[in-house]
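Removed from the display is one protein chain of the complex; every other protein chain stays in position.
Chain naming follows the written order as A and B, and within any one chain the residues start at number 1.
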Amino acid sequence: MLRIFIRLLLLMYVLASASVVQASGGRLTLTGSSTIAPLILEVAKRFESQHPGVRINVQTGGSSRGINDVRLGLADIGMVSRALKASEKDLSAYLIARDGIGIITHKNNPVRNLTGDQIVGIYSGKIRNWEEVGGSNLPITVINKAEGRSTLELFLQHFSLRNSQINAQVVIGDNQQGIKSVSAIAGAIGYVSIGTAEYEENHGTPIKLISMEGEIPTSENVAKGRYQFSRQLNLVVRNTPVGLAKEFIAFAQSDAVKDIIEAQFFVAP
Amino acid sequence: MVDRLFGWLMSGCAALVVSLLLWVLGDVLIEGVAHFSWSFLFTEPEDSGRSGGIAPILVSTLWILSIALVTALPLGLGVAVWLSEFAAGRRRFSDIARVTLDILAGVPSIVYGLFGNAFFSIYLGLGFSLLSGGLTLALMILPVFVRTCESGLRAVNDEWRRGALALGMARSAAIWHILLPAARPAIGAGLVLGIGRATAETAALVFTSGYVDRMPESPLDSGRALAVHIYDLSMNVTGGDSAAYASALVLVVLIVLLNTLAQSLLEDWFKRRVFVS
């Protein structure tokens, strides 16, 4: 009896390890930016339907995770929502779309526009009430992103801030979490991907993108270069891509997915 | 007078606890049932989980749980038997083992997650997969399981051992037919603790088994556990609260069901052990 039990166990492990070997065929893992993930999920669905037997796993995280996982071999392709830095030249990036970063507030907030100085003032804790920037008497809840998110890096860069200068009341991870927090707190301010924000706004979430220095944050304005605070959305691999990864990147850059990019409020390159 | 006041105070505290706990359970039940339907269990999530169901998530959860139990159960039982029946000559070693197990039982689950990510996902190259997650959870529940089983075995009266010996039974036979069945309640308790912890775990799974909410095809696919799904719905999805409550209801019911099932299976198995063979 004991022997049978042990044999069964061994069998299970052999089966598991066999599936390890067998499974490494038509499989692709992508990790990284939570901005790009919803887009890639849709692209992957279309790719899978054209390539039966292929399975694409998409995990969200942050851009740094995308880079990290590709370097460690945990992912085949990383999703990075910014240009590569000088220290990341061991990887190669493939541009699939462009996106902007916009300031969002609760839908009921009467403020329509903020200047760069006002945003710096709010984020560094010098301005603490919406009254001071022409709104109603409501304390400001500053929502900041956690370390490792490219949106945070670009935001700091754009306003020449350091993260230690920011005085936040809530720290969030994903874009979606930021939008959920802003929609739940009347006096909140946050910054997220314009694509994600427009998508949520159109689906009835009570948030609102507001203009910065008079520039209106829409994907259309990003496309026409009328909104400065924009960034690249990249797929990143080690060395040059081969096989399935190469095919997938080519597919994501092709015209065949242009409609998906626009449906997600991003800008085709 | 003072006596009666004291009694009232104690009863009042108990009533407070009951009402708070009923508030939590009632919320989960009411909000959960409102969103729940049978198709919720059998369809794929849509629109980031706002609509649709949790079928692939349930499958992933059961995968992770069975991998964890299949690994931890025999290993844990073996270690427990060795510690209580064979390690007598090595008292110092078994003492160290017990203290180590006690400490490991208290280590936060997130630390197991760190280890699982570094060891299973990266070092062994299993990536974000149900297998990495299941093995991480196996390690997490191992110390508690071993300690409960071991104390159950040690609590078995020595008379039984002497009797078996007098009958000329081999030690292995005595363990198999007498000691393990006698320690049944403790093994059951260990099992329930293990199932409870493994099914409820969130933190350790986020960076071992991952986030993918699709139907897993093999243990090497990434899969989202039910607890991770609840976390994601409530933190990252606007308007996901009602689906989160429905998932929470399913999770609580699942844990209760699994525990009942485990207990009755154990009962059944031991009955055959004692009387037939």
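Definition applied: contacts are C-beta pairs under 8 Å (C-beta built on N, C-alpha and C of every residue); 3 or more make two chains touch, one makes a residue touch a chain.
As a working rule, contacts and distances are computed from a predicted model.
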>> Can you match the unshown chain of the complex to its UniProt protein name from these: "Glutamate mutase sigma subunit", "Protein-export membrane protein SecF", "Phosphate transport system permease protein" or "Diguanylate cyclase"?
In response: "Phosphate transport system permease protein"
> For the chain left off this view, which of B:111, B:215 or B:265 is in contact with it?
Replying inline: B:111
>> Among A:92, A:113, A:163 or A:232, exactly one should touch the missing chain; which is it?
In response: A:163
>> Need a quick check: the contact residues on chain B for the chain that isn't drawn.
In response: 2-3, 6-7, 9-14, 16-18, 20-25, 27-28, 75-76, 78-79, 81-88, 97, 99-104, 106-115, 117-119, 123, 139, 142-143, 146, 153-154, 156, 158, 161-162, 165, 168, 170-173, 175, 196, 199-203, 206-207, 227, 230-231, 234-235, 241, 244-245, 248, 251-252, 255-256, 259
> Can you name the residues of chain A that touch the chain not displayed here?
Replying inline: 61-65, 67-68, 139, 141, 144, 146-149, 153, 162-164, 168-173, 181, 184-188
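The definition used in the following text is that only the chains that are shown with their structure count from here on.
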>> I'd like the Å distance between the centres of chain A and chain B, where a centre is the mean of that chain's Cα atoms.
In response: 34
> Which part of chain B faces chain A closely enough to touch in the complex?
Replying inline: 48, 70, 74, 121-122, 125-128, 131, 172, 176, 210-212, 214, 217-222, 235-239, 277
> Can you name the residues of chain A that touch chain B in the complex?
Replying inline: 1-2, 5-6, 9, 12, 16, 19-20, 22-23, 27, 29, 31, 55, 57-60, 72-74, 173-174, 176-177, 179-180, 183, 200, 205
